[in-house]
Every structure is written in structure tokens, then in C-alpha cells.
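The complex appears here minus one protein chain, its other protein chains still in place.
And then chain A:
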Amino acid sequence: MAAPLGTGTRTEEPGQEKQDAQEKAIAHPERAEEAKLKAKYPNLGQKPGGSDFLMKRLQKGQKYFDSGDYNMAKAKMKNKQLPSAGPDKNLVTGDHIPTPQDLPQRKSSLVTSKLAG
């Protein structure tokens, strides 16, 4: 789209920018998606395939209540509130001690598979 005469130094219309962005999205859909993600989560780490992500994968598993950890944490904290589980309850970090409130529901008893029914 050619710039109308007499607009001075601006060479692109605002509409042109939007069209460019759309073209970019079609040519590089992954990059457009990445931009969306970074806009939502500005603190996202630079190395997605790196340590943190893989460590989380290696530690997959339901973290259960450990009375030893819990009591030691309570003793350390004294009167302060224990850090409660963040949105990601399964992430094993140094500071997160599962509390009784965090416990997942007890699994129901084992029965025959419905595929065999």
C-alpha cells in the first residue's frame, strides 16, 4: 500500500503494519504463538528445553505429606505461616512442604476394569 502524498516522513500506514503482522503470523505461526506466550508470561525462562523443564519431567510423581519434613518446617518457621502450595502443587522445590491441606484425594479401591465388563 503506497503512502499517500504529503504525509511526510511516515512511510507506512497503520493498516500496513497490521497486514505485515498478519503475514508474519502466517509465515511463522510458531513465532506468533511464541509472542503471544511471552506477552502472557513475561517471566518465562529463555531456555525452554533446558534444565528446569526437564527436571520437572524427571520428578513427575505425586508428592505426599511427609510428617518429618512438615514438623521440621514448622519448627523452623515457629509462628510464621507455612508456605502453602502454589498453583503447581506437584512441583518439588526446596521450600515447598506439602501440608495436610494439600493432600490429594485418597484413591478409590481397585475394581475390575470396565473394558472387561
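Definition applied: contacts are C-beta pairs under 8 Å (C-beta built on N, C-alpha and C of every residue); 3 or more make two chains touch, one makes a residue touch a chain; residues count from 1.
The working rule: contacts and distances are computed from a predicted model.
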{"item": "Name under which UniProt lists the unshown chain, selected from \"RALBP1 associated Eps domain containing 1\", \"Serine/threonine-protein phosphatase 2A 55 kDa regulatory subunit B\", \"Autophagy-related protein 13\" or \"Presenilin\"", "value": "\"Serine/threonine-protein phosphatase 2A 55 kDa regulatory subunit B\""}
{"item": "Footprint left on chain A by the chain that the document does not show", "value": "25, 28-34, 36-38, 40, 44, 48-51, 54-55, 57-58, 60-66, 69, 98, 107-108, 110-117"}
